[in-house]
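Supplied in structure tokens, the structure appears directly below.
Only one protein chain is missing; all other protein chains are in place.
And then chain A:
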Amino acid sequence: MDVYCSNNVLQARRAVEQLRLETELQRIKISAAAEQLVQYCQEHRRADPLLTGINASSNPFKDKKTCVLL
């Protein structure tokens, strides 16, 4: 299904205008873009609790074991 085609003239006009706009975009190479995404992940990995793990004492969701005084 060609998502840009339609019998509706208004929709077709809008689609062409949008395509004209998108043709003007300056694109960078995936290698450069990917490098930055990798860098972002690496820079922030130590601060990512789901990646590094959370120790029990600082885990607000872990049920604390109750203490009983005998």
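Going forward, a residue touches a chain if its C-beta (ideal position, glycine included) is under 8 Å from a C-beta of that chain, and two chains touch if they have at least 3 such contacts; residues count from 1.
The rule is short, and it goes like this: contacts and distances are computed from a predicted model.
A.B. asks: Considering only the chain that is not displayed, what protein name does its UniProt record carry among "Glycosyltransferase", "Guanine nucleotide-binding protein G(I)/G(S)/G(T) subunit beta-3-like", "Mitochondrial import inner membrane translocase subunit" or "mannose-1-phosphate guanylyltransferase"?
C.D. replies: "Guanine nucleotide-binding protein G(I)/G(S)/G(T) subunit beta-3-like"
A.B. asks: List the residues of chain A that touch the chain left out of this view.
C.D. replies: Given the touch definition above, chain A has residues 3-7, 9, 11-16, 18-23, 25, 27-38, 40-45, 47-51, 54, 59-63 touching the missing chain.
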